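Omission of a single protein chain aside, the complex is shown with its protein chains in their original locations.
What follows is chain A.
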Amino acid sequence: MMKPLVLLVDDEVPFVETMTKRLKKRDLVVNSAYSGQEALDILDKHRNTDVVILDVKMPGMDGIETLEKIKKSYPLTEVVMLTGHATVESAIEGMKKGAYDYLMKPCDIDQLMQKVEEATQKKLVHEDKIKEAKVKEAMSMHGLE
């Protein structure tokens, strides 16, 4: 299995740095960004990103807004929200906007890993389905069926 490509977004630099190291140690390929805009830029370069781990509360473009943009441009990329506050509302809002799941900070690394894997899995399934559909389409176009 391919290593999932993860993008970690949070404005807290030490958090991102440490988390990146820990995730890398767990055999993930990790890119990091310190703001919503930077995250979008990196996504543009690495379109094959599987999962974005996104903090809700950030200065400037906040998590929800970033999530909307990501989902618009890269609908297949899954997003796991990290929320500082225990409000169900912000989590629900994130889920409605297309996030895969949410975790509360500080989060357990194992839990996070599990979510990332699930999300990656989901993305792969999606992609397979799309590929299959494309193949079918191509085949029907060429009259092979």
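Convention: contacts are C-beta pairs under 8 Å (C-beta built on N, C-alpha and C of every residue); 3 or more make two chains touch, one makes a residue touch a chain; residues count from 1.
As a working rule, contacts and distances are computed from a predicted model.
Its UniProt record calls the unshown chain "histidine kinase", which is the correct pick from "Aldehyde dehydrogenase family protein", "Iron ABC transporter permease", "Anti-sigma regulatory factor" or "histidine kinase".
Residues of chain A that touch the chain left out of view are 12, 14-15, 18-19, 21-22, 25, 57, 84-89, 104-107, 109.
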